[in-house]
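Removed from the display is one protein chain of the complex; every other protein chain stays in position.
We call the chains A, B and C, going by the order they appear; numbering starts again at 1 in every chain.
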Amino acid sequence: MSTVMHVLPYLVAVYVFLTGCYGLATSRNLVHAVGCLAVCQSATYVLLLAVGYRDGGTAPVFSDIRPGSRPVVDPVVQALTLTDIVVGATVTALLLALVLQIAKRHGTVDPDELRELRG
Amino acid sequence: MNGWILAAGIVLGGGGAAALWGVTTGPPARRVIAQNLTTSAVCPALLLFAQGYGRPAYVDLALLLALLGPVGTLVFARLLSGEPERERTSAWGLTWAAAALGAAVVVALCVAGGPGRAMVKLLAIGVLLIGGNLIASRALAGGFQGVRGG
Amino acid sequence: MGGGDVYDAVIVVALLLVAASATAAVVQRDPARQALVLSFSGVVLATLFTVLQAPDVGLSQLAVGSALTPLLIMLSVRKIRRRGRSKEDTR
Partner (left out) sequence: MNRLRLWLLALGGAGLAALLVAACLDLPGFGGRRHPYGDRAVHASLARHTANTIASVNFDQRAYDTLGEMSILFAAVLGCAVLLRQARDEHRARPRPAEVARPVRRYALLALPVALVTGLYVIAHGQLSPGGGFQGGVVAATALHLLYLGADYSALERVRPLGVHEISDAVAVCAYVVLGLASVLAGTAFLANTLLPYGTFNTLSSGGSVPLLNAAVGMEVASAVVVLLAHFIDQAVEIEEEHRS
């Protein structure tokens, strides 16, 4: 069990990332594509936090425990993931605004139809 | 063997799998009900985790989920209310079961935790969770009849 | 390692739920229903972060991933659907 456990979180992160990329590539609706991009981003959260985990560790927040009494996980990785989540949300909002503009100007949100319009 | 974390894992696994199955299959009205049940399944799990890991600070997560869960469900009920088909599947049995689960977990934690500020916070979360769950189910069972513009 | 394997078992449960919800979110082609699955995925991710001892990140994922992002997607879907239907009946 523990040998699988050594690599499972990383493999789940890779699987979620590849699933998101598949959805992004084969999407027929731009709003659906933005959702798949959000899935891709959640893979990076899982990978980042899996790297920072320590067996038997607890969160490095000392409001309710005495510092140094218990091993703690890596806070730097958590700060990176926090930034990642907030920037991910703003990128999603901006992409959705662009999709609304495309729907208004071209009347469609299907990427294939958009490609024909350029011809 | 930490019993609290084991219980949390079972609640998370069972509730999560059921909610995932509910969210991915069936008519939209029932999917929103499944999303509502996600909150009332995962919030007790978070409370059990907070107790199992011995970190009262993790209770804030359950507090936030108890607050934002019903808000999300109301948003979906409001914006999905434009769906053509009108049949309202109201799963009252499931809702009461989820509310009972939440109540049982909160009572167990209050007993384990003992009186004090933490118990007040736990009871507040329990009230928010069960109240939000019932109101969201009430909204799904026809709260937004004639919502056209708004 | 007595208490240790419960910690790992719970991490495995959360990881499997995250993988399943990600697959469900991608397979679901309709954006409105995908927003529902993304909301569920946000909550399960927040639980995984709690299990990986990252409550701050879990709080952020709960607030952003399960409330804000699906709301934005639903509003966009409503705008695109209303724009398409606005020719017949004005709403």
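In the analysis below, a residue touches a chain if its C-beta (ideal position, glycine included) is under 8 Å from a C-beta of that chain, and two chains touch if they have at least 3 such contacts.
What you are looking at is a predicted structure, and each value in this text was computed from that prediction instead of being measured.
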Shown chains that the omitted chain touches within the full complex: A, B, C
Residue touching the undisplayed chain, where the options are A:Val31, A:Val77 or A:Val109: A:Val77
On chain A, residues whose C-beta touches the chain left out of the figure: 5-11, 14, 17-18, 21-22, 25-26, 50-55, 59-64, 67, 72-79, 82-83, 85-87, 89-91, 93-94, 96-98, 100-101, 104, 112
Residues in chain C touching the chain absent from view: 55-56, 58-60, 62-64, 67-68, 71-72, 75-76, 78-79, 82-83, 86-87, 90-91
Chain B, residues in touch with the chain not shown (by the definition above): 57-58, 60-61, 63-64, 67-68, 70-71, 74-75, 78, 128, 131-132, 135, 138-139, 142-150
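Going forward, only the chains that are shown with their structure count from here on.
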Which of A-B and B-C has more C-beta contact pairs: B-C
Distance from chain C to chain A - Cα centre to Cα centre, in angstrom: 10
Distance between chain centroids, defined by C-alpha means - chain A, chain B (Å): 24
Two or more partner chains touched - positions in chain C: 7, 27, 35, 53, 55, 77
Where chain A touches two or more other chains, by residue: 58-59, 61
In the complex with chain C, residue positions of chain B that touch it: 1-2, 5-6, 8-9, 12-13, 16-17, 19-20, 23-24, 28, 31-32, 34-35, 38-39, 42, 45-46, 49, 53, 55, 57-58, 60-61, 64-65, 68-69, 71-72, 75-76, 79-80, 82, 148-149
Residues of chain A defined as touching chain B within the complex: 58-59, 61, 63-65
Touch list for chain A against partner chain C, complex: 1-2, 5, 8-9, 12, 15-16, 19-20, 22-23, 27-29, 31-32, 34-36, 38-39, 42-43, 45-46, 49-50, 52-53, 55-59, 61, 72-73, 78, 81-82, 85-86, 88-89, 92-93, 96, 99-100, 103-104, 109
